[in-house]
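All protein chains but one are shown in place.
Read from first to last, the chains carry the letters A, B and C; within each, the first residue is number 1.
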Amino acid sequence: MSDTPHYGDAFARWRAGAPSWQAYTRHRFVEGLADGSLPHEAFLHYLKQDYVFLIHFSRAWALAVVKADTLGEMTTAAATVNALVNEEMQLHVGICAAAGIDQATLEATAERSENLAYTRYVLEAGYSGDFLDLLAALAPCVFGYGDIGLHTAATRSSDKYTDWIETYAGDDYQGLCVAVGELIDGALLRRLGDGYADLPRFAQLQARFERATALEVGFWDMGLRP
Amino acid sequence: MSDTPHYGDAFARWRAGAPSWQAYTRHRFVEGLADGSLPHEAFLHYLKQDYVFLIHFSRAWALAVVKADTLGEMTTAAATVNALVNEEMQLHVGICAAAGIDQATLEATAERSENLAYTRYVLEAGYSGDFLDLLAALAPCVFGYGDIGLHTAATRSSDKYTDWIETYAGDDYQGLCVAVGELIDGALLRRLGDGYADLPRFAQLQARFERATALEVGFWDMGLRP
Amino acid sequence: MSDTPHYGDAFARWRAGAPSWQAYTRHRFVEGLADGSLPHEAFLHYLKQDYVFLIHFSRAWALAVVKADTLGEMTTAAATVNALVNEEMQLHVGICAAAGIDQATLEATAERSENLAYTRYVLEAGYSGDFLDLLAALAPCVFGYGDIGLHTAATRSSDKYTDWIETYAGDDYQGLCVAVGELIDGALLRRLGDGYADLPRFAQLQARFERATALEVGFWDMGLRP
Partner (left out) sequence: MSDTPHYGDAFARWRAGAPSWQAYTRHRFVEGLADGSLPHEAFLHYLKQDYVFLIHFSRAWALAVVKADTLGEMTTAAATVNALVNEEMQLHVGICAAAGIDQATLEATAERSENLAYTRYVLEAGYSGDFLDLLAALAPCVFGYGDIGLHTAATRSSDKYTDWIETYAGDDYQGLCVAVGELIDGALLRRLGDGYADLPRFAQLQARFERATALEVGFWDMGLRP
């Protein structure tokens, strides 16, 4: 069912252990997308901030290519960079253009501190830690949007934000979530063995996942304050 | 005079070009230290957050050791790490102990998002950029506390926060500011030549300095909300 | 003419200032590709080492995505990662398969120390320095193979290594060299202004270029010792 999407074993554990997950994926901003109550101004403000976010998020996925241990890990991470730079960012450019925001305006967006906090946290986790630290910090965004896509598609009562909802509820994005879930589960097994969830290392990764989830809550809060 | 401390050429330029400098160094939190109006609860809350800050700030100075080009740059950065880990952090431990906060409590402090935003910004600037990017992001904290120390020492009307004020107004800390100013000026000359201030690179560093200064404002704001 | 390919202003300067450039691009290994005197065993040995090289070289280009300042820089670097992971590495897999070396053997190749020295030098230059340091260390491989491709195509007297020669002499690879040359020239102008070649920073980049060029010589030397 939509409330518990299946993106692998590590995600199921991390989500269950993240106190902020509900506040993130059922945020007032999210419910406003589903029922159409979100002011259009807030949506456009969010899109502009999210464009800046995606630049740094793409950089973080590129760092995953650098930090991968196997060719398979590298290839999946490189494909994600590509999807972000050449597809998801273009989608934003398109939605924004339709709303009268041109690319120059998008690129000139002043980065809000909630946005900066989140992306620099993820990048620094990646630089200072290893591939697993980076993936744990990247996971809440990837999987949360998958969860939110399914939830808003299942509960929506307005057509106002249908394009956005269908992007994340759609097969392409859901397939990406499954692939990233497999990447993470495989990376954990390859490094920590099949008892990975019992190791102190996993608790550290859990803490990274929760921290990034809490930063997502801050991002939605910021989205409501154009 | 106290309002314009001399910590070198780059600092003078960066400060002049940083719209947030005044908001940072003459913040209500700062004036509250000088006139004693800052609630003690806010001060203790600040000290605990600043302890967490200093851990990451020390890590950032250690990154400067890694990124230095010359032995002289390395040695100055290594001495700063030492001063932070073995002196300034101990000072915090001491002030906190006197206020009834033991080290275990200090270390268990939950990091506020304004704190996280600032330190991760600095570390990521260092990792993604070079030695100059890192120094430009480290500079507002070092020099700002020097400026605030002199300002509060010159204007104080209460003895409540004398220890803190004298730490940053004192010769040791002021000497550190001068040494870091020389480190930065030397690093700029060594890489960019004596026309460095006219290069686009300098404008990028100016932007880093302003961003970190704005994050200092956010840190003081947070300090007022225990 | 083939001996002085045009890949931009910075490359022209770096090549002129690199004492090892001739030893690299006119190495006995290179002349052996052109006249067919290179033993097939040495060629296969080189291909296997180069496969390992390309993995780390792709990681280094992914680091360039992380370290880019503009969207244009990011996009060019991301496209290069893609070309390396999805095309050039596949080419190696293909040539090796035709020579009876399967992918499992390729991936099990024990990395020679000359290979390790070169790739770790490039990656560390990128991590410790900025985007420019990374590009200066990446440049000798990209441009040198372009130069060698044109030189061997113009002088070859044997069909033995035609596939390899045509890969690097071909329009796709030559176009990549031009694009990377533009990336580098643009990155220099954007950071250091149009007098960049007179700055101490440029001499540092020159030293990185020469060091990486010397490591290419070591790589060819190793190629002759299967």
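The definition used in the following text is that a residue touches a chain if its C-beta (ideal position, glycine included) is under 8 Å from a C-beta of that chain, and two chains touch if they have at least 3 such contacts.
Being a predicted model, the structure only gives us computed values, none of them experimental.
Note that of B:Val30, B:Leu47 or B:Val81, the residue touching the chain absent from this view is B:Val81. Residue in contact with the omitted chain (choice from C:Tyr24, C:Tyr127 or C:Tyr145): C:Tyr127.
Looking at B:Ala12, B:Ala42 or B:Val66, the residue that reaches the missing chain in the full complex is B:Val66.
Of the listed positions B:Ser58, B:Ser128 or B:Thr152, the one in contact with the omitted chain in the full complex is B:Ser58. Interface residues of subunit A facing the missing partner chain: 66-67, 69, 127-130, 133, 190-193, 198-201, 204.
Where subunit C meets the missing chain, the touching residues are 59, 113-114, 116-117, 120-121, 123-124, 127-128, 211, 214-215, 218. Residues 55, 58-60, 62-63, 65-66, 68, 71, 74-75, 77-78, 81-82, 85-86, 107, 123 are the ones on subunit B that touch the missing chain.
Assume only the chains that are shown with their structure count from here on.
Taking the CA centroid of subunit B as reference, the farthest chain centroid is that of C.
One inter-chain figure worth recording: subunit A and subunit C are separated by 35 Å, centre to centre, where each centre is the mean of the chain's CA atoms. The mean-CA centres of subunit A and subunit B are about 32 angstrom from one another, to the nearest whole unit.
Within subunit B, contacts with two or more other chains are made by residues 127-128.
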